[in-house]
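With one protein chain held back, the other chains of the complex are shown just where they sit.
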Amino acid sequence: MVRILGFLVGLVFAGVAVISFFVNLVGNIQSPPEATAEEEYHVHPKALHLQSDGPFGSFDRQQVQRGFQIYKEVCSACHSMKLVAFRDLHELGYSEAEVKAIANQWATEVPSVNPDTGEPATRKATPADHFPAPYANETAARAANNNALPPDLSLMTKARHGGAAYVYSILTGYRNQPTELVKKFPGAKTPQGLHYNPYFANLNIAMPQPLVSDGQVTYAEGNPKPTVDQMAKDVSAFLVWTAEPKLENRHHYGWAVLLFLLVGTVLGYLSYQNIWAEAKRKVAPVGPLDPVNKAKRTRATKKAGVAG
Amino acid sequence: MSFAWAKPYEPKTGLGRWFDERLPLPRLVYGAIGGGYPVPRNLNYWWNFGVAAGIFLTVQIVTGIVLAMHYYASADGAFNSIEHIMRDVNAGWWLRYAHMNGASFFFIVVYVHIFRGLFYGSYKAPRELVWMLGLVIYLLMMATAFMGYVLPWGQMSYWGAQVITGFFSAFPVVGEPIRVWLLGGYAPDQAALTRFFSLHYLLPFVIAAVTVLHIWALHIPGSNNPTGVDVKTEKDTLPFHPFYTAKDGWFAGALLFAYCVLTFFAPNYLGHPDNYIPANPLATPAHIVPEWYFWPFYAILRSFTVDVIIPAKLWGVTAMFGSILLLFFLPWLDKSPVRSGSYRPVFKRFFGLLILDVLVLGYVGGAPITPLNIALGQLATAYYFAHFLIILPLVSKFETPLPLPSSISESVLHGEKAEAAPIGQTKPAN
Partner (left out) sequence: MVSQVGEDHSLRRRDFINIAAVSFAGVGAAAVVLPLVSQMSPSADVLALASTEVDISKIAPGQAIKTVWRKQPVFVRNLTPQEIAAANAVDVSTLRDPQTLAERTKPGKMNWLITMGVCTHLGCIPLGTGEGENRGPFGGYFCPCHGSAYDTAARIRQGPAPLNLQVPEYAFTSDTVVTIG
C-alpha cells in the first residue's frame, strides 16, 4: 500500500518537475533570455596582495596606519565607521597619547547632552568612543548625497564578494563608459549623478571617484609615494583591519591549535592501532589461514621445490 | 544490551557499588557506550560519523550557551552585539566563529551519517525507529540552524526569515495567517527575533533528548554493519570500549582538525558576505540564498515554475517538505531483504546516481538563477522523487542480490582491507 501510494506521489512530483522543465525549455527557445549590460560589462575584482592574506597573514602596521590616514582625511567625510573605537587604534601601533589626540581632534564630535540645559550638544571624542558618524542619521546622509546612502565601512571587506580586492578595484576602477556599451544597450547609459565603474555590481555607482590625484594625501616621511594606486591599496588594507581586527590572534591561535590537534590525532591513531592489534590478533585467521603459518607453508613448499 | 554475551557492569570500588545500588547511572553509561555494548567488529570509518555528530552537537551547545551571555536579541542591537562579541569580548571572535562553523560541520557529519544509513540499509527492520528518530533530529537541526542564522540580524538573516516563513503562505486560506502568527507581525521584526532566539536556545536540548532516544532505539537491535548481516555470535562483536572509543577518538581528532582549519583560517568561507550588512527591510540582496546545507531543498523549491492544477508556489513548498517527509517511509519503500548496498549491484548504481543528484541539487540551490541552472534543478528534482518513490521499490522487487557472507566474522576472515566487500568481489588480502 505504501509503495503504491508512494509510486503515485513520486510520479506526480517527478512529473510536475519534468513538465516545468519542458515548459521553461519551450519558453527559453521561443524567447531566449536577453543579455544585459551588467552581464557583459561587469568585471571581477583585480588581484590585490596584502600582508594580511593567507594563513600566516598579519597586518603591515605602517600600511594600515596610512590607510587610516586616508580614511580620516578622505572617506570619513561621508562614510561612518561605527564599529571601530579610537581605543582600537592602539593595535595599529599608536601610543595612548596619540590615540587621545586623534580622538580629541576628530572632525565630527560625539552627540551628547548639555549638562545644564539638557539641550542636545556635542563633545570631543575620547578613546572609549567609537568613530563618530559624519551624519546624524540616514535621512541626513541621503539628503547630503543625492539620495544615496554612503554605507558604513567597518565591515566593508567582509560584506562584499572579493573583500579588500573589491574595495581596491572600486577605488581604482572609475572610467568613462565604453561607447560600445551605450550603442549596444541604449537603456544602460550611466544616469546623471552616477559614475561608471565596471567593478560595481550594476556598473553605475553613486560615489564620485574619491581618490583622484597622486599626492591627494601627504604621507609622513619614509612612506611610499601616495599615488592613487598606493592610496587605494592602503585604505583597503586598513578596511581589512577594521573588518577583522582579531585576524592576527586568529592565525596565531589557529596554528597552535592545529599543531596540538595534529599531535593528539597521531597519538590517538597509534593508540587505536595498539588497542585494535590485540582484537585483530584474537579474531585473526587462525590455523592454516594465519599469515604466519601461511608464510611458513609457502617457505616450506618453496624449499621443497614443489610448485605453488 | 540485547546480546547475551554483553558484559554486565561490575563496580570496581565500594563507592561504585554503593552508587550503583542507589542510582545505576554508571551501569547505564557502561551499557550504552562502555564495555557493555557489543558492536559488530567490522564497522568501517563511515560508522564514525554518529559519534562525531554527538561531538558537534556538544560543541554547538557549549559555544551557544556562552555566546548567549553576550548576545542581545534586539532588532536594533543584535547586529552590533555580534560585532561586540567579535571585537571586544575575550576570545569572542573564536566563540562566534566556532559556533558558526560548528553548525556547518554538524551538518556535514550528519549528512555523511544519513548517506551511510542509506547505503547500508540501516533504515531497514528492525531499525526503522532509529532511522525515523534520526530524521526527527535532522528536522530539529534544520529548524535550529535556520533560527540561528536569523539571530545576527544581517541582510541574509532578515531575508531568510522573510522567505522561509513565506513558505507557509503558499497554503491556501490558512497560509497567510500562519505566517503572520509565526512572525508575530507582517514582516520579521522584534517579535520574530525574540521568539527565534528563545527557540534557538531551546531546540538543541530537544535534539539532545531525541538523540538519547535515537541511541536507545539503536541499542535494542545493536548497530548495523557493512555486510548488513545480523550479529550471530560473540565472535562477531567487540565491546564498544575500548575498541570503538579508541577509533572514534582518533577520528574525532582528525575531524576537529579539519574543523579548526576552517574556523581559524577561512571562518567566513561557508558564510555569505551579505550577512555582514545590517538587516534592511527596504532592500533585498541581489542574490539571496540560504546556508549551504539547505541548498538541495532550496533547489527543489525553485524547480517548480509552472502552475499545474495548483499554483507553482504550492508545488514548490509541498515538494520541499515532501522531499524530507518521504524519507520517513523509506523502510517500507525499499523492501529488499538485503541491507547492505555492497551486495546489491543495481541499488549501488542508483545510489551513486542519488549522490550525484543531491550534489547537483546542492549546486543549483546555491547558484544564481539562470535558465540553465533552473533546468538542471528541475531534472535533478524529478530524479530525486523518482529515486525514492519509484526506482527503489522497483529495484528491491526485481534485483538479484549477491551472496551474503554467513556471518560477520566470516567476512572479516577474508581480509582486513576488504571487510565490507562481499566474498569474491575483492581479492583477499593474503
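Order as written gives the chain letters A and B; numbering starts at 1 within each chain.
FYI, contacts are C-beta pairs under 8 Å (C-beta built on N, C-alpha and C of every residue); 3 or more make two chains touch, one makes a residue touch a chain.
Everything numeric in this text was worked out from a predicted model, so none of it was measured.
A.B. asks: Would you indicate which residue among B:Val66, B:Ala170 or B:Val229 is in contact with the undisplayed chain?
C.D. replies: The one listed residue touching the chain not shown is B:Val66.
A.B. asks: Looking at B:Gly54, B:Gly92, B:Gly117 or B:Gly134, which residue reaches the missing chain?
C.D. replies: In the complete complex, the chain left out is touched by residue B:Gly92.
A.B. asks: Among B:Pro242, B:Pro296 or B:Gly366, exactly one should touch the missing chain; which is it?
C.D. replies: Within the whole complex, the residue contacting the unshown chain is B:Pro242.
A.B. asks: Using the document's contact rule, name the residues of subunit A that touch the chain not shown here.
C.D. replies: Within subunit A, the residues touching the omitted chain are 85, 87, 127-128, 260-261, 263-264, 267-268, 270-271, 274-275, 278-279, 281.
A.B. asks: In the full complex, which bits of subunit B touch the chain not displayed? Write them out.
C.D. replies: Touching the chain left out of view, subunit B contributes residues 62, 66, 69-70, 84, 87-92, 94-95, 242, 249-250.
Methods note: only the chains that are shown with their structure count from here on.
A.B. asks: Approximately how many whole Å separate the CA-defined centres of subunit A and subunit B?
C.D. replies: Chain centroid spacing, subunit A to subunit B, equals 28 Å.
A.B. asks: Provide the residue numbers of subunit B that touch subunit A in the complex, in ascending order.
C.D. replies: For subunit B paired with subunit A, touching residues are 41, 80, 83, 86-87, 93-94, 97, 235, 238, 242-243, 246-247, 249-250, 253-254, 256-257, 260-261, 263-265, 267-268, 273-274, 276-277, 286, 303-306, 308, 312, 315, 319, 322, 326, 329, 332-333, 335, 370-371, 374-375, 378-379, 381-383, 385-386, 388-390, 393, 409, 412-413, 416, 430.
A.B. asks: Within their complex, state which residues of subunit A touch subunit B.
C.D. replies: Per the stated touch rule, the residues are 2-3, 6-7, 9-11, 13-21, 23-25, 28, 33, 55, 82-83, 88, 151, 154-155, 158-161, 201, 243, 245-246, 249-251, 253-255, 257-258, 261-262, 264-265, 268-269, 271-272, 274-276, 279-280, 283, 285, 289, 291, 294.
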